[in-house]
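Below, a portion of the complex is reproduced, with chain positions unchanged.
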Amino acid sequence: MSTVKTKFINNPENVTAELLEGYVLAYPDQVKLGAENIVVRAHAKSEDKVAVITLGGSGHEPALSGFVGEGMLDASVVGDIFAAPGAQRVFQALQMFKRDAGILLVVLNHSGDVMSANMACQMAERAGIKVKQILTYDDISAGIDTPKEDRRGLAGCVPMIKILGAAAEEGKSIDELIEIGERLNPKIATLAVAMKYCIHPQNGAMITDLPEGIMEIGMGQHGEGGGGRQPLVSADETAAQMVDLLCRQMKPQAGDDMMLIVNGVGATTHMELSIVFRKAYKELEARGLKVVSGRIQEILTVQEQAGFQMILAGLDADHLAYLNKKSDAPYWTTIGK
Amino acid sequence: MTNLTIDIFKKMLDRALVDIKAREDEFSQLDAQTGDGDHGTAIVAALSATTKVAANGTEFKGMLNDIGFGIMLETSGSTSTLLGAFFLGMSDVANGTELSAEDMKAMFSGGLTNVRKQTKAAVGDKTMMDALIPAVEAIEGSTATDIKQILAEGAKAAIAGADATVDMVAKFGRARNYGERSKGFMDSGAASWSCMFNSFAEAI
């Protein structure tokens, strides 16, 4: 029995191993463990296509391993709770997917992830493995027009992965994939809001102790803050504030096709997420923007923190088409059209 | 003592692990101020890997290389790459089973050089570099011949550097987004790395 008295877990040291084991047992048609902490597809993609791989800490379930599957990721390299996997583990995955078509590594902009990925790629280069990286940096909490180095990678990586995964499945080359992704990168923006702490499952620490009635817009996704605290306002006011900030960064034009995702990070209910989505949709509509792709879901969580991330993107026609393509990843299943 | 033998080096690592373990909660709590509260866990995991791998080491280059890779197999966030790079960089330079004072200085310089390939953080950015850079510079610049004395100068510089982070605004890592709010706490990585340099000196 763990010292953490608020969660259904066993020995805290084993949470990552046990959750991955449970996950692949639940979805054996789609995923399996390729090696320790490396989740791969149950049915590998043909080798003449670019492999799309990502990496990141656990504790964010269903992200990122929930998006391994036909039409999305080939593999996810998993660290411990909120910790990047070491470079060695990433390198091991790169070795497993070595191929002439190359490997595209999707990296969220967090020091640990970036450094692990960089070092793994240096190792891969020496081993003759063709690999390129694409960095996601959708968080705008550091301010409008902040240079991308100062913008964190939040849940915007997930639609990015959906799009890149669909394009890779279609046979696009690694350079084409990078062009598709880099064309999306500046058009995607995310803001996180939280109003309640969560508990780190291993050290039992209370992360972000927000007093009742206080919220913070501009959160990271490991409990770390970055925005400003303010008294909790209504769902509509919160949504309106966030849409406004996101649009100031993205400067979409009336008539643009938009993607809107409201991602629950833990204790906030689907009920609330839907109420927030409603207002965000109306705010976009009022600006003459067209929501052509929507989603209300827990795609990337921060333990049982109360809050959500709002992800907004301007979509080119091909981006929309890739979003709509078939995927059998357990947590982003799309029938395809 | 004028030479660093491989056995003494292993004792330095053992001592670092003991001292870091004793302060694990403190490092996690510092990280919790502006990060995700796991630096204590991370640095303990990383140093545990060093002593485990070092146990089988017979000469510096190979042992340091294995330690570097061992750390990088750990899932310990930023720390695994930074500390892993430090040991790999030391491996690039060190040879044999016993190092002269000059060789030891070169080894630490090699470690820093490789960490610098992973991060652009400099002194003043409120990261572990605020402990590592002054420590290595003090070691390089030391006029002492006794390795304990050299390492003690490094430790002193590391601790002073870590202390100075209290008043800094974070420019790297998870704390970056806090801006002015990051002031008032020591950086967790600077704290743990300075602890490690102190242990190195104390172990001899």
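Letters A and B name the chains as they come in the text, with residue numbers starting at 1 for each one.
One rule holds for everything that comes next: a contact is a pair of C-beta atoms (placed from the backbone, for glycine too) under 8 Å apart; a residue touches a chain by one contact, two chains touch by 3 or more.
This structure is a prediction, so every number in the text was calculated from the model and none was measured.
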{"item": "Stoichiometry of the full complex in this file, given that only one copy per chain type appears", "value": "A x2, B x2"}
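Please note the rule applied: only the chains that are shown with their structure count from here on.
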{"item": "Residues on chain B engaged by chain A in the complex (per definition of touch)", "value": "25, 28-29, 32, 34-38, 40-42, 69, 71-82, 84-85, 118-119, 172-179, 181"}
{"item": "Chain A to chain B touching residues, read off their complex", "value": "16, 37, 57, 78-89, 110-112, 115-116, 118-119, 139, 141-142, 150, 152, 200, 202-203, 205, 207, 218, 220, 222-226"}
